[in-house]
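Yeah, one chain of the complex is gone here, protein chain that is, but the others are all in their spots.
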Amino acid sequence: MDMQQCIRNCLDCHRTCLETSMHCLGMGGDHASADHQRLLADCAQICLTSADFMIRGSNFHGRTCGVCAEVCEACAAECESLGGGDQQMTRCARMCRDCAESCRQMAA
Amino acid sequence: MDMQQCIRNCLDCHRTCLETSMHCLGMGGDHASADHQRLLADCAQICLTSADFMIRGSNFHGRTCGVCAEVCEACAAECESLGGGDQQMTRCARMCRDCAESCRQMAA
Amino acid sequence: MDMQQCIRNCLDCHRTCLETSMHCLGMGGDHASADHQRLLADCAQICLTSADFMIRGSNFHGRTCGVCAEVCEACAAECESLGGGDQQMTRCARMCRDCAESCRQMAA
Partner (left out) sequence: MDMQQCIRNCLDCHRTCLETSMHCLGMGGDHASADHQRLLADCAQICLTSADFMIRGSNFHGRTCGVCAEVCEACAAECESLGGGDQQMTRCARMCRDCAESCRQMAA
């Protein structure tokens, strides 16, 4: 997995988490809880930050990617746990796992 | 109202809208609706964008401030309408109004 | 041109402007001037903001897209004027024009 793919994953995951946030607010209940919404917002923001660090060629991109991998992994787990077969939740969980995997490789 | 005050208002309003978003998710009901959460997220983001344009001394700061004033005004109105005496909602509505007023002056 | 394409253009233009900023700092001279770097930073930021407003389904996306179209158009013109056949500058100018065009349609 190269850096170009990781940048694409981070930007795609930023977008997917914003979409999922709106989707979950529409569902209500635990999907609209502060805990879940906060995690989606965290994930969208750290994905963008990591993408931008890589785009700039920053010496610190391994550090932001390390945090991004952790947040993405947590978001994937929560989307799976809450999802119950919902299509957007499944898509978000998969996107977050892919992004976590590529960020782990950049952080290594 | 000078630009320095407008920058401060925009950064303060960015922060207040993020705080209010979390507060409202904890309240649930209409406070946790997609419509209200979207408006708070819009307001937090355009306030930051307008602040950064002014900090950079951008030629386009009048244009971002113009949009920011509109979004802040809408957010203030919604926080007042939903608030019902809640302290954080009252504080957010006032902050958004102050920010809208200073942004209108920068846009003029 | 639909909203999905405009979101993609805005995210691609965000990335291209960050890349071009680093490229131009390496070139030095007018490419590393405050004026050019400021415009690239403005363009990267308003593209992201407009993308996020559309992703959230914001009522104000037409307003952010309107500002984005103006900034992108100015950035395209400056990249063409400074470019002198440089490949990254040509690519950035084209990306900014495409993004401006799709944002104008969303703003209309």
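Order of writing sets the labels: A, B and C. Residues in every chain begin at 1.
By definition in this document, a residue touches a chain if its C-beta (ideal position, glycine included) is under 8 Å from a C-beta of that chain, and two chains touch if they have at least 3 such contacts.
These numbers were taken from a predicted model, which means no experiment stands behind them.
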Residue of A:Arg8, A:Arg38 or A:Arg91 touching the missing chain in the full complex | A:Arg38
From B:Cys6, B:Leu48, B:Val67 or B:Met106, residue that would touch the chain that is not displayed | B:Leu48
Would you write out the residues of chain C that touch the absent chain, in ascending order?
-> 21-22, 25-26, 28, 32-34, 37-38
Kindly note down the residues of chain B that lie in touch with the hidden chain.
-> 7, 11, 15, 18-19, 21-22, 48, 51-52, 55-57
Name, in rising order, the residues on chain A that touch the hidden chain in the full complex.
-> 38-39, 41-42, 45-46, 49, 52-53, 56-58, 60, 63-64, 66-67, 70-71, 74
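Just so it is clear, only the chains that are shown with their structure count from here on.
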Superposing the Cα trace of chain B on that of its twin chain C calls for a rotation in degrees, to the nearest 5, of 180
Do the two copies chain A and chain C share over half of their interface residue numbers, or under half; same or different?
-> same
By count of C-beta pairs in contact, what is the leading chain pair?
-> B-C
Whole-Å gap between the CA centroids of chain A and chain C = 24
Where does chain A touch two or more other chains at once, residue-wise?
-> 21-22
